[in-house]
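For this depiction, one protein chain was excluded, whereas all remaining protein chains were kept in their positions.
All chains are identified by letter, namely A and B, in their written order; residue positions are counted from 1 within each chain.
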Amino acid sequence: MTGPLRGRSLLSLDDLADAEVDLLLRTAAALREPRPEAPLRGVTVALVFLNPSLRTRLAGETAMADLGGHAAVLSPGQDAWKWETRDGAVMDGDAVEHLRDAVATIAGMVRGLGVRCFAGMRDLRADLGEATLRAIVAAAGGTPVFNLESAADHPLQSLADLLALRESLGPDLRGRRFALAWVPHPKPLPMAVPHAALRAASRSGMRITVCCPEGFEPDRESLARFRAEAERRGGGIEVSHDRAAGLAGAEAVYAKSWGAPSLYGRWEEERPLRDRHRHWTVDRERMAVAAPGARFLHCLPMRRNIEATDEVVDGAGSLVRAQARNRLLVQKAVFLETLRP
Amino acid sequence: MTGPLRGRSLLSLDDLADAEVDLLLRTAAALREPRPEAPLRGVTVALVFLNPSLRTRLAGETAMADLGGHAAVLSPGQDAWKWETRDGAVMDGDAVEHLRDAVATIAGMVRGLGVRCFAGMRDLRADLGEATLRAIVAAAGGTPVFNLESAADHPLQSLADLLALRESLGPDLRGRRFALAWVPHPKPLPMAVPHAALRAASRSGMRITVCCPEGFEPDRESLARFRAEAERRGGGIEVSHDRAAGLAGAEAVYAKSWGAPSLYGRWEEERPLRDRHRHWTVDRERMAVAAPGARFLHCLPMRRNIEATDEVVDGAGSLVRAQARNRLLVQKAVFLETLRP
Partner (left out) sequence: MTGPLRGRSLLSLDDLADAEVDLLLRTAAALREPRPEAPLRGVTVALVFLNPSLRTRLAGETAMADLGGHAAVLSPGQDAWKWETRDGAVMDGDAVEHLRDAVATIAGMVRGLGVRCFAGMRDLRADLGEATLRAIVAAAGGTPVFNLESAADHPLQSLADLLALRESLGPDLRGRRFALAWVPHPKPLPMAVPHAALRAASRSGMRITVCCPEGFEPDRESLARFRAEAERRGGGIEVSHDRAAGLAGAEAVYAKSWGAPSLYGRWEEERPLRDRHRHWTVDRERMAVAAPGARFLHCLPMRRNIEATDEVVDGAGSLVRAQARNRLLVQKAVFLETLRP
């Protein structure tokens, strides 16, 4: 029996039809129970980390081992060569290999290629355009590519979050209240996880509030697309600059920091704006205005007592541990559904 | 058949009853012969190295592969995120993730968690208290934890040494003469291996001499505990500051350097004391006063011709190679006895 995802890449939740999302989440939940078979015996994938990783690396390696296959982890620039990404470049600088050659080499040796390639953090449009990820897909020449967090997306996080939300709030999330809460952080962070969270919530038809300081509104075009998606499914998106009221009535509060899109790439200018909102930490007081029993979500890694206080993170409504565990389950589901013979 | 160690952690030799030590060493010896079965098929452990490793990493990875399972190796701060260890910390510094979140995440994905966390080398009492290891065990929430060398212990080394001593001197070590010989080293080293060696020898009821310069005596409380343990089993511990006489009659000479506990954390003050004892290298002349056919032990890595001379390390009585090989065998025994279904 070959499923609809066999041989496919996973670059974004946007690539998946509703039935395919449902299939992956059903498969993920079923994989909680250990199974004696080794359905991916003889299958090797490469996991390429252009940036550091804990959860994703361990989830990927454990997922393949659990399924009977193998994940080879590569960290170019650390234990391998540094890559050039510009087409046609005259390579007389630091980079000793072109991404095209490296990726084609890797793709020629394995059955699937996971890649982590964070945002450049200089040009918002370029980052939203996912140039590096697209170049990798092109160079892979048909070998499935799995996005392990790119400049502006993180589909495995989207799937893990969806699984946690459905198991916690119920299978039908339409019309449920979701708040994406901007939180402080010592550094400006990319838009990958905020967008992944908005993709998951809008795809589910949730009623979304993006609660952030002025200047931190997500990119207008992206927001319009998420809004259209949410509305098509009976939900919607509004933006609130009110630290307190923005979380009012929320059944799920997703805390995440990001750099101000209005000053993207000008991070020295952006810093004072970020520093002025250090009191946006999600604490018990802020959670008090949310719906009774509201869930708290965060993708980790988290700056505790900066992004959210210990009592919220470790509190009864926190889904943080479930989200992390789900990362393994959805990783297994993705490998199984795309790579099984 | 489930053994007495199933689902257990291994933090110290102190955690094991005599029958459990015997079981592990019997299992280790039996695992010398390759076996066609894969008793840990489908089992993944994570090996977390907060400090570098060669023997331990390779032993762990090979042990799991030999048993049909998989070991995922993580090096936080190098290929993953740097960890905060203080409870309640406001995380606005370098550390991007709290140990509690990282460990809980890892423990949620695997069946066992090995961890190497060296001494802080600032506060002897804190290091002897094993705060980091305890925090990791707490955060692992029931997932077995394996100590791959902590601030003040190294149980896998203890077991490997015991296997080498029993196979070399005979199964009953009670009353046999064991010398722990302090040796010079360019750097002050932690107490993990000296304590692990004293644990192994005192648990075996050996007659122990700690041969070290003045100021290098092991911590008094720890020594009292090891002495009580040795005496309960028919042995004993004495301390000798005599470079020559301290090794007299020893059947096993265990060479190891450590920083002076009397100046712990004040390493600039300690350096001249250490430098004055550069002639404490174990050489043929020092070994000559030991018992005829005396064995030489060292845990590796070793500064050759500083800690011991080539002719001693490579000589007929050296157990160094056996100790290293035993590291794989005891690692396999520990994984097998704790993790098999």
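General remarks:
Following the convention adopted for this analysis, a contact is a pair of C-beta atoms (placed from the backbone, for glycine too) under 8 Å apart; a residue touches a chain by one contact, two chains touch by 3 or more.
Bear in mind the structure is a predicted one, so any value in this text is a computation, not a measurement.
Although one chain is not drawn, the whole complex shows that of A:Ala17, A:Ala30, A:Met91 or A:Ala244 it is A:Met91 that touches it.
Within the full complex, the residue among B:Ala29, B:Ala89 or B:Met302 touching the omitted chain is B:Met302.
Among B:Leu54, B:Ala224 or B:Ala245, only B:Leu54 touches the chain left out of the display.
Interface residues of chain B with the unshown chain, by the touch rule above, are 34, 36, 38, 49, 52-55, 57-59, 61-62, 65-66, 68, 73, 75, 78, 186, 300-306, 310, 313, 320-321, 324-325, 327-328.
In the full complex, the hidden chain is touched by chain A at residues 41-42, 44, 46, 69-70, 72, 74, 76, 78-81, 84, 88-93, 96-98, 101-102, 104-106, 108-110.
Criterion: only the chains that are shown with their structure count from here on.
A straight line joining the Cα centres of chain A and chain B is 40 Å long.
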